[in-house]
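A single protein chain has been omitted from the complex, and every remaining protein chain is retained in its original position.
Residue numbering begins at 1 within each chain, and the chains themselves are lettered A and B in the order written.
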Amino acid sequence: MAEKKIILEVQNLTKYFDTPKGKLHAVDGVNFQIEEGKTLGIVGESGCGKSTTGRTLLKLLEPTAGTILFNGEDITHYSRARMRKMRTQMQMIFQDPFSSLDPRQSIMQLISEPIKEHKLLKSKAEIEKRTLELMDIVGLARRFVNSYPHELDGGRRQRIGIARALAVNPKLIVCDEPVSALDVSIQAQILNLLKQLQRDMGLTYIFITHDLSVVKYFADDIAVMYLGQMVEKAPSAEIFEKPTHPYTQALLSAIPIPVVGKDKPPRKLLRGEITSPVNLPDQCRFLKRCDACQQCCQDGPNPQLVEISPNHFVACHIAK
Amino acid sequence: MSEKKTVSVETLNEYKGRSLAQETWRRFLKNKGAIVGMAFMILLVILACSGDLIYDFQVDITGFSADLSESPSLDHLFGTDQLGRDIFARVIYGTRYSLIIGVGSVALGLVVGLITGSLAGFYGGFWDQLVMRANDILYSIPNIMLAVVIVQLLGKSIGSLLVALSISSATSFAKITRAAVMTIRGQEYVESAYAMGLPTWKIILKHIIPNCLSPIIVQVTLAIGSNIISASSLSFLGVGVPIPIPEWGTMLAEGRTYIVSEPWMCIFPGLAIMFTVLALNLMGDGLRDALDPKLKR
Partner (left out) sequence: MSEKILEIKDLVVHFETDDGCVKAINGLTLSVGKEKTLGLVGETGAGKTTTALSILNLVPSPPGVIKGGSIELDGKDVLQMSDKELEHMRGNDVAMIFQDPMTALNPVLTVGEQIAESIMLHEHISMKDAFERAKEMLKMVGIAESRAYDYPHQFSGGMRQRVVIAIALACQPNFLIADEPTTALDVTIQAQVLDLMKELIEKNHMSMLLITHDLGVVAEVCNDVAVMYAGRIVEIGSTEEVFNSTRHPYTEGLFDSLPNLKEQGEELVPIKGMMPDPMRLPEGCTFAPRCPYATEACTQTVPELRKMGGTHFVACHAYDDPSFRLRRNANG
């Protein structure tokens, strides 16, 4: 077996925002690593810090603390200028295909922009050829090359976003909810495309989503986040078979399953809503919504990830 | 599918999409009021440029004649004033002063407003405080008063009038630019440009400024109109363009004394101001609807 190569390692990644009300714990001590060619799914509800995690590890936001190792290289303190060179290796696909493309640029300009910026190709003819190639790769008909984003539908725009990310031949792509703005039938097209690109180019994905069913299909490993922390991390199949953290269980059970008349497990409803991530006490963050909560949870401290079976980590006082 | 391989970019031009600018132009052309306004402005510009070809400044515009205070006739379409000068000639000749002052003051204000507004909008924090507080101070002084003071300080001339009027335009341009830049800065495509590895100055030039232009273009047309009015008001008050230059406001001021006996001396320069500003406002409204079709729905 070939040796596994860790492409990205994140240690104790932390991002706080200062707000008038206090310290907002957007990301709070997150650790993970990804092997080259694999997909890590980061799942959670709005406000859990999953998008901030993605942006911080690409250094679109400056981390408050922690270390980011890309291919063993510590990029945590790289300057903006130095980071610009790294952008050819790490890219991002954005959630909203409507706002993530400059409406004043044609498809040709949009896709060729990163190629020109990083001077990957010199002559105009080469750049045009590469742009058309990229359009073929992402399944955009060439006739759209001179169109503008507002003339295209969401699925096609998302393909442009993907082509832009691929233009620099990156190794790692952070996909921030790439399909959640799309209709189901188009969603499936884009998911298939991303999967095929991964197979063809050996890409590594960090796949950020609120939709567990999408990552189930997509990811090798899944990390569940709640209020800035990872509460459970395990291989994809394991999370679905043996969800251990009470939050993961509730999240799984909340997905409405499009099956009628067959046996469905009873739904486990969560009470309450996500609490404010400002000025958090040293206590389990899921405490107030947790059914299994016991005295030891009340007394704190905030539980850390513990390996309960090989590669399966849970941060919970009770589930061990 | 198979024909794909052989197509080159050039032949693909047959599928050329319509850019936002082209779309805007198409929508603009559908607005009748805007077309009328634009036609009128084009006419004015032509008149302003050709004034020297038709009239001689010394003879026709400032020279006296024997036809004192005549009412409008075929000889003198708009009549003549108390010195026998043809008002039609003076109104036509005056176009250039109104346009120069209107366009010039807006241009000056635009440059200052764009720079300070983008600084404030993009960097926020200290810059934002500095620019916006300075704006607030200027905003709290009545425009006309401020202009009077500046003209008095710099001396009565077209140049000082330009500077005086540009200050109030600059504050409104700074505000609009700041708001637009702040909205655009938060858009995902700007973040996407960062993720792509573009340096900040390129992002501002290529992605932020072009997308801020719509509200600014609209404001430009409207500001030209309001600055023409302000200039006329100042001239009317006697602090604007000095007599005998036939600026419309100056003409109004001169005609004021004779408003009962020779009303045409005021009516025609007044109409000139009104129609010009109306044309500019029609154009501005047309542009606004064309640039932001959502507003109209």
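As a working rule, a residue touches a chain if its C-beta (ideal position, glycine included) is under 8 Å from a C-beta of that chain, and two chains touch if they have at least 3 such contacts.
As the structure is a computational prediction, the values presented were derived from the model and not from experiment.
The chain omitted from view is touched by exactly one of A:L270, A:C290, A:L305 or A:A319, namely A:L270.
Within the full complex, the residue among A:E126, A:D183, A:D291 or A:E307 touching the omitted chain is A:D183. By the touch definition given at the top, subunit A reaches the unshown chain through residues 45-46, 153-156, 183-189, 191-192, 210-214, 216-218, 236-237, 240, 250-251, 253-261, 267, 269-270, 273-274.
Basically, only the chains that are shown with their structure count from here on.
Averaging Cα coordinates per chain places subunit A and subunit B 48 Å apart. Residue ranges on subunit A touching subunit B, taken from their complex, read 55, 58, 60, 80-81, 83-85, 87-88, 91-92, 94-96, 99-104, 106-108, 113-114, 117-118, 128, 132, 136, 141-148, 150-151, 161, 164, 168. Interface residues of subunit B, counted against subunit A in their complex, comprise 4, 7, 9, 12-13, 15-21, 23, 187-189, 191-200, 202, 206-207, 210-211.
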